[in-house]
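Working notes for the structure below.
Note that this complex is displayed minus one protein chain, with the remaining chains in position.
Chain IDs A, B and C follow the sequence of writing; residue 1 opens each chain.
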Amino acid sequence: MHIPEGLLPIDQAAGWYVPAMAFLGAGLAKLKRRLKEQPSSRPLVGLMGAFVFVVSLMPVPVPGLGTVSHPCGTPLAAILLGPFTAVALGAVALLLQALFFAHGGISSWGANILSMAVGGSFVGYGVYWLMRRLGAGLGLAAGLGGLAGDIVTYAITSFQLALALHGQESIAATWLAAFGSFMPTQIPLAIAELFFTSGVVVFVAKRRADLLGGLEVQP
Amino acid sequence: MSGAHHNSDGFAWSSSFLARIDPRVKLAAVAGFLCVNLLARTALVPAVIAAAMVLLMLASRAPYRRQLLMIAFPSTFAIFVVASQTVFHGGSVFATLGPFDLHRDGMLHGLFLSLRIVAGGLVVVVLGVSTPLNRLCLALKWFRAPATFVEVIQLTYRYLFDMRAEFFRMRDAQRSRLGWSSARHGLASSRMLGGALFLDVYERGLRSAEAMRCRGAGPVAAGSLPRLSRLDLGAALASAALVMVLAVAALMAVGP
Amino acid sequence: MIRIDDLHYAYPGGAAALDGVSLRVPPGSFLALMGANGSGKSTLLKHINGLLISQTGGVTVGGVAVSRQTFDEVNGTVGFVFQDPNDQIFAPTVFDDICYGPRNLGLDEREVEARAREAAAQVGIADLLERPIHHLSYGQKKRLSIAGVLAMEPRVLVLDEPTASLDPMGEARLMRILLQLNKGGMTVVMATHDVDLVPLYAEQVCLLRKGKVAVQGRLREVFGDPELIERCHLRLPRVASLFDIFPDLTELPLTVGMARRKLEELMAERLAPTEPAGR
Partner (left out) sequence: MIRIDDLHYAYPGGAAALDGVSLRVPPGSFLALMGANGSGKSTLLKHINGLLISQTGGVTVGGVAVSRQTFDEVNGTVGFVFQDPNDQIFAPTVFDDICYGPRNLGLDEREVEARAREAAAQVGIADLLERPIHHLSYGQKKRLSIAGVLAMEPRVLVLDEPTASLDPMGEARLMRILLQLNKGGMTVVMATHDVDLVPLYAEQVCLLRKGKVAVQGRLREVFGDPELIERCHLRLPRVASLFDIFPDLTELPLTVGMARRKLEELMAERLAPTEPAGR
């Protein structure tokens, strides 16, 4: 679930924007170079952008909370295209979702970039990279990357919510409460994301091994 | 049918006066409204914003079902906020629910936040549904957004429609060979569809990128924003005035 | 077998694509559907297997009214080959794609495989079974799209321009198969632009024009009206136009075979006193 427009106090909204824009800038710079060197990677970039948009829009209601969870898709994008590019794609997907479905928002864009785009991409990619280093198979590494990216996204979102909404409670307690209440839906979703990320990566590796160079599936 | 995507107003209805307002004006107004919305410490400002947006939506005579659907996300979230604030925010306890104390002030604060969420959501919805993405991108360029950023927006948007078209095409192909005639077949078919969708959209995209390159690789449907019309200037003035008034109200914390 | 009654259809946001089409296709017949680009052929065919559902007018296939509810039932009877093979094929490899339909019929795996191999051989792609479908030439994709439907052994076969992009030998081969299946009782409906091919195979022809049936009838009747043919953006078969040089001919031959006989006849006639022409 993305933080909606209007929830964050103005100082926090601005505060999240600063690191988010730094990551986005870095992602765009990387992406610019890629598009210049490999004009043929445009379709893949567009495709992954659309893909993140769709995946992170599948709403699964959280019982009793009146809010929704969803998978992220950014770990997969990061594994296939690298984490920086994935940040840019995640950011764009978030912006478009805000515009078309009021899912997320403009002032909360920075916060959402940090959780889903930055957190999902870097943690997902990091776990994948580490697992590959430790000798895990492609499918397993990618799957765990997906799982970790998904969970971390929600951990960060919960922290952002806690910071904004903790009131008189401690931030930690609020965080735990928020994070905990997402778990019943988010654990199954994270497991779905595990299978799904692993499935797609293995599928692409098997069917289009020739693409892997362009796809930058790094070992 | 690699074209379905390019219909740039797939998400925006185009017949209203709202759609005719220059996207630069709309972007600036939206930024103003969202800022004052966040600055607000009383319910007055978000209430005025929400009311103004509802009026705009009604005046635009857009399909109401769509509008209701669009505001569903922020609205459901509002419930979450009220619940969490009632528990966390503090103030006098008016009831207990299991391990939780329910606070009156918290509930009021939660309601205030919900109002802000709905008002902010409405602002974004009005922008989103009245502005074809192509025009929005032109405005972003005018505001000096990085070219790569704008390009990724356009690519993503385009492939969104590509994916949708390819999805339906493939599902029709499967259906006509009985791929969805039972739950078991449906499961197998959906798995195949997921995998094939990815590669198919990619293949097609690659080919149409090649085709573009062959014909010069310029921007598709290039265009530029015309000079601001009288309508645009009017809209700019009106929204600037409203934002100004609301900003004063917000800073002075007028109202309940 | 196929009954279409006063069918109207307009695409969302578009003008009428079908504007009152009525058509009877008797069981076991071979119907060629012709007409200009954009005349509504594909739209009509998609109504036969329920990919499009009519807003007005009814379509029944073998007594079953085509609707959302009967979709699977109808598609158990009707095999449909799309105009663009890229719209039709989706499985990872050629073999998987041909197997897809038979497998959904609930056949056992041995039978599925046997059918797949046979269909692949029929259309001439038996040596490509392991290929990923993205690694095919366009004509090979076209062949695959046909094989995937043949393997289902439907009772009615609907093909949207199956011969476009096939090489001449592949075309002849496909048409032979269709003819043979048709002899075996299969109803075949085929949209095509190839006026030279139609007289060789189809007995029934239907011309569409701007979403309306311009004429339906036996080959000879339809091609007997050159003015209508012209209005439907078609032409006479090339062999026929050869016989322009015999201005007193009442009935133009439409196929090479007919032309040959006619030519022999003419020669014999004119040469009657001397010797019979050729063999």
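Points to keep in mind about this one:
Just so we're on the same page, contacts are C-beta pairs under 8 Å (C-beta built on N, C-alpha and C of every residue); 3 or more make two chains touch, one makes a residue touch a chain.
Worth saying up front: this structure is predicted, and the values here are computed from it rather than measured.
Among C:22, C:137 or C:180, only C:137 touches the chain that is left out of the view. Considering the complete assembly, subunit B touches the hidden chain via residues 1-4, 6-8, 165, 204, 207-208, 210-218, 220-222. Mapped onto subunit C, the footprint of the missing chain covers residues 11, 13-14, 35-38, 42, 83-84, 86, 135-140, 142-143, 161, 164-172, 193, 195-196, 233-235, 238-239, 241-242, 244-247, 256, 259-260, 263-264, 267, 270-271, 274, 277-279.
In this section, only the chains that are shown with their structure count from here on.
Each chain's centre was taken as the mean of its CA atoms, and the one lying most distant from subunit B is C.
Separating the centre of subunit A from that of subunit C, both taken as means of CA atoms, is a distance of 49 Å. Separating the centre of subunit A from that of subunit B, both taken as means of CA atoms, is a distance of 19 Å. Multi-chain contact residues of subunit A (touching two or more other chains) are listed as 207-208. Within subunit C, residues 92, 134 each touch two or more of the remaining chains.
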